[in-house]
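After the structure tokens below, expect a handful of questions from me.
Missing here: one protein chain of the complex. Every other protein chain is in place.
The chains carry the letters A and B, assigned in the order they are written, with residues numbered from 1 in each.
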Amino acid sequence: MDVFLDFLIAKFNYWIYVILMMIGLFAMIAKNNLIKKLVGMCIFQTAIILFYVSIGVKEDARIPILTGHEVPHGGHYHTEDHERPYIDAKTVTNPIPHVLMLTAIVVGVSTLGMALAIAQKVHLHYDSLEEDEILAKLQLGNND
Amino acid sequence: MTEQFPILIIIAPLFGAILIALLGFRHQSLCLPTVLGSLAISCAAAVGTFLKVLEQGTVLYNLSGWERVTTPRGLFSVSIEYRVDAISGLVLVAIAAVGLLNAIYSKVHVVTETPNKVPHYYILYLLLVAGLAGMTITNDAFNLYVLIEISSLSSYALIAIGSRRAVLASFNYVIMGTIGASFYLLGVGYLYIKTGTLNMTDIHAALATLPKDSPSVQVALILILIGLWIKMAFFPLHGWLPNAYAYSPTATSTLMGPLVTQVMIYIMIRMMLSLFGAEYVFDHLQWTNIVVGLSVIAIVAGSLFALSRSDLRKMLTYLIVAEVGYMVGGAWLANSMGMTGAIYHILSDAMMTFTLFMVIGIIITRTGKTELTAFQGLFRKMPITMTGFTIAALSMIGLPPTCGFFSKYYLVRGGIEAGQWAYVGALLFSSLINAVIFFRLIEMAYFHGGKAYGEEITDKDHEHHHSRGRELDAQPDETLEQVPWSMLAPMLMAAASLLAIGIFNRPIAGWINAALETLNLAQGG
Partner (left out) sequence: MKPMKLAALLTVIVTGGLLLFATSDLPDWGDPLSPANASDLSTYYIQDSRDVTEVPNLVTAVLADYRGYDTMFETVVIFVAGLGILSILGQGKCEEPLAQPVASEQNRERDMITIITCRLVVPIIQIFALYVIAHGHYSPGGGFQGGVMLGSSFILIALTSGLPDALKRMSQERAIFLAGLGVLIYAGTGLVCMALGRNFLDYEILHKLMGGTGVKARYDSMLIVEIGVAFTVMAIMFIIYAVLSSKGRMRGGL
């Protein structure tokens, strides 16, 4: 049991993201209301963002903005005109996941905006946002 | 100058789109020339890049100008780079050419089907082409995600701009497409967590140092595959495709039908060969039987659905679903013959689907019918269109000298080599179904001149005709062939390319094979 608990606690970020993501995925597939599907989509995408950001975390590390007071790490780094201490990479959070997620957030917002516009257009055309009602109306339209 | 060709393929349509956004709303007459000009530049750059690849092998292009950084463990890339080999070169040429030809073909449709929104339409159109080309050319796993989203977002809008029914189809596509792209992103995240890099070449090198049975790498492969399968409409995940293509505006379906699925298949092959590596995917994992089995189901199901549809565009969309099965199966045969066939089929399928969509677009606008019966007696009324149709039909069935024959030949040989008899059987079965579908149409077009055939469907035709809101009404028999040359010429060029790809199958297969050898597939499997 202890081994399992250790495992759970050491990797809790993955558990959280998986649970959130599955809630989102379930809503996207199973929900009948188009807006609820989009809410699911939001949760789904946010879970992935959470996952990425949690990759870059280093315990006790600073944010990835250098202040000039970083912990030096051995020798010196020589550039042409000045000399700076090597920064210990352990003390600064990994910037890459943040960069990637900035992009992914923007993509998520764009997708959501587009999806809302489409949902609104669906509502204009079919006067409903419930998938089964819309499909029923389509059936009706085909038969007459 | 020639070293800038790879980027020109992408930024020419991008700058075209910007130009339209800045000026096209005030001066709508600028839109079409901008589109054609930028796509022509893109096309020329794609051909130039391809020729350069043939001359000197794989071309790398470094964006932002950062050289690879040296460490004790070797070189690694710190920025985004492009990588063009013979395979992606061919795909790029196909994308740019289809984009250009379709822009010429659809110039009437865009104005009639999306009045008031011509600039919007063309901006999205150019960005869709740029996104597809960017996906093919990039060597960065995350950049690929961004470009997938560019092409997806523009295609959602390009579909939803169409009829009432298209809006709902587009909504389903948004949901499915987002799941697919997010799965891909998640897969890349798993790879990043294990390797610490995003450059495909570097990921490949880093994966080689990891233990082979790492579960997270396997899950990453599964996630990426499922994500791409959704995007390419591989059979059980194909739900979004038929409605989206069948109800979207003509110009959208003629662009997306040939390109989106095929580019996704290329991406899958790219992932398998240059990201994970042939030895890992084929030799280590042993999933070949499962995936080829899935592709057999896809081929059979797609063909049967296509046979049962009476709407022309619906039928075509299900044929695409079957063709996706061909290519996925061929790529997973785990031998270079099957892979060559799959890649060759990407090209030939792109051009076949393109030709068929154009022919059917012409027929629908001219006859006002969307049912199979629209073909009645068309040989006499529209001889030029029907010539193109016949070539494409022969290619779909797989008769020489069209390219369809050679791609099936490679695929079947690959299947036999791999001992995948079910796959070979499915290919033959699908060819048979295609023969039934297309010979029925050709027969209808050739022999049934009058109204004696299929009168019971006429009522439905009319209803469809009106509900589709086509601008051009049915013409009297004699004037049917008055299709503008802007539509006929691209269609004929695409049809001619079917013959050309078929006749030059040996050099094309040779280029593909040479590129595959550098990816270690020749001995793999």
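The rule is short, and it goes like this: contacts are C-beta pairs under 8 Å (C-beta built on N, C-alpha and C of every residue); 3 or more make two chains touch, one makes a residue touch a chain.
Note that this is a predicted model, so its numbers are computed, not measured.
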(message) According to the contact rule at the top, which chains on display are touched by the left-out chain?
(response) A, B
(request) Using the definition of touch stated at the top, determine which of B:V47, B:I193 or B:I384 touches the missing chain. (result) B:I193
(request) List the residues of subunit A that touch the chain left out of this view. (result) 7, 10-15, 18-19, 21-22, 25-26, 29-30, 32, 54-59, 61, 63-68, 77, 79, 84, 86-87, 89-90, 92, 94-99, 102-103, 106-107, 109-111, 113-114, 116-118, 120-121, 124, 132
(request) Please give every residue of subunit B in contact with the chain that is not shown. (result) 4, 7, 11, 14-15, 17-18, 21-22, 25, 61-66, 69, 71, 73, 76, 78-80, 114-117, 120-121, 123-124, 127, 134, 140, 142-143, 146-147, 149-150, 153-154, 156-157, 160-161, 167, 186, 190, 192-198, 202, 206, 214-220, 222
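Assume only the chains that are shown with their structure count from here on.
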(request) Would you mind pulling out the distance in Å between where the CA atoms of subunit A average out and where those of subunit B do? (result) 29
(message) Looking at the complex, which residues from subunit A come into contact with subunit B?
(response) 25, 28, 34, 37, 41, 44-45, 48, 51-52, 55, 96-97, 100, 103-104, 107, 110-111, 114-115, 117-119, 121-122, 125-126, 134, 138
(message) Help me check something: in the complex, which residues belonging to subunit B touch subunit A?
(response) 142, 145-146, 149, 152-153, 156-157, 160, 164-165, 167-168, 170-171, 174-175, 178-179, 182, 185-186, 189, 192-193, 198
